[in-house]
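With one protein chain withheld, the remaining protein chains of the complex are depicted in position.
Going in written order, the chains are labelled A, B and C, and every chain counts its residues from 1.
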């Protein structure tokens, strides 16, 4: 899809895509101005929307909601969500500072989402895929039983229907309020990703800001090709934990996409506007393989 | 085999194993004294022979000939050489400083060997293996067409007869006097090693001093478990080449077995006296696998 | 003499034990009454110890799991394995001593062993980074997993780490990548995998080698998504509330069995595994051997299916589905 097509598609869907709540700063009527987190300049929200929510001044990538991610990546009208009803419960009766059930309720209210990941069937550049997108507004897109289950089903549906998987990740890590049930989702999702790989079905991940902890250290980096958005923070241990451990400040740019690229961990840092075309082209290679064009 | 068994076996074979010429310093009658390359002490040659040619003062491992290697590793009387007739020719008519044919002739005379590697069927701790040993006296145990061919056949015989492979390596690298024919032996031997691996037959290598260049960078390090003798120099580029490139002296211990162990490249540094037992035990694991003892 | 490590909750017990030891060091031949009192004290202490250890809180168990004298991976290997060959290195960067990898024989079963390796003293702990693994350690583990699979050797792992090391170099060399790849590999390994929680089970660094076809947990071993201290400092902004948080995290051996994650709790002697290590070694050896025997009869396709199903079933979800 070309960028101008994307514009058109975006316009067409602007008032119909009611499911996903808009990103921070975007839940304001058109014509409102927002401040860029990075360069601190004032940006016209409408202009931001036209620019994939990338700051026109400094290139800072604003957070996207899961549904905005879907809109960015999926061919227009092709996305059909599944398992929206798979949600977190409070299996441990977890209360620390505040009850987990309260966190869940407020996450649902704030995000308008039942859980931190949205999964569904779609096409991207015409290729049938299962597409998943995580939403940081939902308890930091942490992975508990429900996120683990939905990601696992993403791989399983793809395997059953011989589709590729595309996952847009964002996460603070495992959801500690579900204790060991959360930790084990790392093994569960990794096992599902492996089954997909054994069947030689392609899996692409797009690491967005931030992707940390148990999500990075499981399915997020098991992709055949790993893309990352510019400036995204991606890693295992959080910067504060590392600073506390080593008792010194971290170098500038540590754990950014660009840092990871230099250290051999991701294939490419792709500005958001180029993502749909990039994912499409990658699917052309991996879905069709050596078949002559 | 216990160390005392080895002693006995060695004694039994002392006057029957005429094929291999003795190592440097060892081609002297019993009762002669030799100087240790490492600690410079004078060692009684008979004592050295009893001690697997390891200096009793400093533990320095003297060079062994290929036949001494075979004697060290193979069960007594079990070794049957094959392909002794596969030898180097001078396919390029190579003359630089001196003709290759002259180098070959003098290597044959000095070592008493037709080529730089000796290969054959044997048992080690009762396990049927194909055993190969390289002899540094033969043009630095460099790998030309004949060495590449014999090593390749070692893997092929093992594959055909479902034996394990044990290779004791030593080499200055590819034999430049055979030009590209030598370089390609790296690919050829690696391809053969891969075929063995695909059939899940075990391959153990014992890296001895020195193993460098094209031999290290091909079959020598493709083993399932890599052992190295203490103090052996093992690497890709020679120390002098590196010093010339980086214009500084190399750190002490660089490219030794111990250095490689620390850098994760070998499984274990095994003193020579413990090698037969170690190889036997490894074969117990890899040949029999999970079969209950 | 080495300074003893006394945990808060056992302080009354230890004071009595010290008193008992002092009394026993006296010559009581002339004082048979005192001698009988001593024996009575000893019996009281035994009861107190049993009671104390029968009702440890999760946070107290964490203390036990971290006790410096607690048997470590290398102790288990020394005690229950024969014909041990340690394997070293990841073939790309280094040899991380925080992971022990070996070929070994347990009760006649030839296996590959992996475990987190803590030190027994400061210098060992520095070399082994207190059991906190760097990426090259997980990569060494993966190399040995592949070796085990290639030659049909079952895998036995010992879990005992505060967590994967959070440091600059670990991140630079792809800590998350190494853990993820290890999870993937372990999940699909075509040989039986028996994991034993012997001490600390700290998060992703534990999990990377810490699951399989069986998970046996020592009574005082813990396994947690996050350390109680870290959890408390995030949720309460107060690491001091670790004890409270520990009770929420469902991290004890018994919790894990309840959640369907672990198969069994292996009881420890009162006072913890370090009070009677031989007893614990014997029990672990027996349980591991049993598991290996049971799993040895399962074909590798079936083994794979079962391991996947086992993982697949973990989690508790609500559903609004029709």
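We adopt the following convention: a contact is a pair of C-beta atoms (placed from the backbone, for glycine too) under 8 Å apart; a residue touches a chain by one contact, two chains touch by 3 or more.
Everything numeric here is computed off the predicted structure, so don't read it as measured data.
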Partner chains on view for the chain not depicted: A, B, C
Touching residue (missing chain; options A:58, A:250 or A:286): A:286
Among A:91, A:112, A:148 or A:202, residue touching the chain not depicted: A:202
Absent-chain contact - pick from B:42, B:105, B:160 or B:241: B:241
Touch list for subunit A against the chain that is not drawn: 197, 200, 202, 224-225, 261-268, 278, 281-282, 284-286, 288-293
Positions on subunit C contacted by the hidden chain, ascending: 91-93, 135, 139, 173-174, 177-178, 181
Contacts of subunit B with the absent chain, listed as residue ranges: 83-89, 91-92, 94-97, 114, 144-146, 148-149, 152, 174-176, 178-188, 190-195, 197-198, 213-214, 216-222, 234-238, 241-242, 245-246, 250-251, 254-255, 263-265
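The criterion applied here is as follows: only the chains that are shown with their structure count from here on.
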Distance from the mean Cα position of subunit C to that of subunit B, given in whole angstrom: 42
Residues of subunit A whose C-beta touches two or more other chains: none
